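As you look at this complex, bear in mind that one protein chain is not there, while each of the others sits in place.
After this line comes chain A, so read on.
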C-alpha cells in the first residue's frame, strides 16, 4: 500500500508557482496599446540581450532601456540561472530583478523598483520546488526603522495528476496597524481546459481557459473584491492563424470595455507588427495604437 502510494506520488508533477496559477487564461487577453511603440531587441551574445523601447503617446513620450543577462546553469527549458534583468526609463526610474538557483530545488529572487532617487519596492523571495509541491516565502518592503513589513507565504500541492490545491497567507504590519489575509486556491487541469479558483476573505478570482482547437483559445474570468465591493466579468479569445503568421486577441468585460489587438509577423523580416484598439463605452473613451517589434 505504501509502495503504491509512493508510486502514485511519483507520477505527480510540480505544480509551478502561485503567481502563474491564472497565467494560461490571462495570456489569451489582449494587452492595451496606446500611441506608437517601437521595440528593438538585440542579442549581444548567448547570455546577454539588450532592448530599446521608444513609446510615443498622448500621456508622455518614454524611452526604456532593458538589459538581460542569463547564466549557464539550466534548470529547465528556457530557465537559465543566474538571471539578471534591469530596465531604466528616460525619467531615471529603475526596475531590477536578480534570480539565483541556490540549489537544485531552491531559488531566490531579489527585486527593486525606484522612482527618481527613492526606492518604491524592495522584495526578497525564496522558493522551494519539491516533486509534487511548491512553497514560497516573500518579504516585501521590510523596514526595521519604521517597523513595517509585508510577509507572504504560498503553498501549492499536487493532489492528483489533474488537481492542485494550495493557499496564500499575507501578513502586513505598519505602525499601529497589522493584519493577515488567508486565500485558498485550487486548479484543475486537463489537456483541453483549465479551471482555477482563488477564494478568501478579501474576495474571489475564478478563471476558465479552454483550447477549442489549434486555432481558437478562450478565457473567461470572474473577480470579486469585498474591500472595494466590486465584481468584474471578462471574456477573451485568441485566434491563431499560423498559415498567415497572424494572431488576433479580443476581449470584452462587464465594464463595457471592448478591445482587440492584431499581431502579424512580417516574415521573412524579423519584424512583428501589432495594431490595437480599446473602447470604453461607459466613459466614452477610445484608445488605439500600434507597435513594431524588431527581433
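As a convention for this text, contacts are C-beta pairs under 8 Å (C-beta built on N, C-alpha and C of every residue); 3 or more make two chains touch, one makes a residue touch a chain; residues count from 1.
As a convention for this text, contacts and distances are computed from a predicted model.
**Q** Which choice in "NTP transferase domain-containing protein", "TOM6 protein", "Dolichol-phosphate mannosyltransferase subunit 3" or "serine C-palmitoyltransferase" gives the name that UniProt lists for the one chain left out?
**A** Hidden chain, UniProt protein name: "TOM6 protein".
**Q** Per the definition of touch given earlier, which of A:45, A:176, A:213 or A:284 contacts the omitted chain?
**A** Checking each option in A:45, A:176, A:213 or A:284, the one touching the absent chain turns out to be A:213.
**Q** Hey, which of A:112, A:133 or A:193 is the one touching the hidden chain?
**A** Candidates A:112, A:133 or A:193; residue touching the omitted chain: A:193.
**Q** Would you indicate which residue among A:224, A:262 or A:279 is in contact with the undisplayed chain?
**A** Candidates A:224, A:262 or A:279; residue touching the omitted chain: A:224.
**Q** Which of A:241, A:266 or A:295 sits in contact with the chain that's absent?
**A** Result: among the candidates, A:241 touches the missing chain.
**Q** Contacts of chain A with the missing chain: which residues?
**A** Contacting residues on chain A, toward the hidden partner: 193, 206, 208, 210, 212-213, 215-216, 218-222, 224, 229-233, 235, 239, 241, 243, 254.
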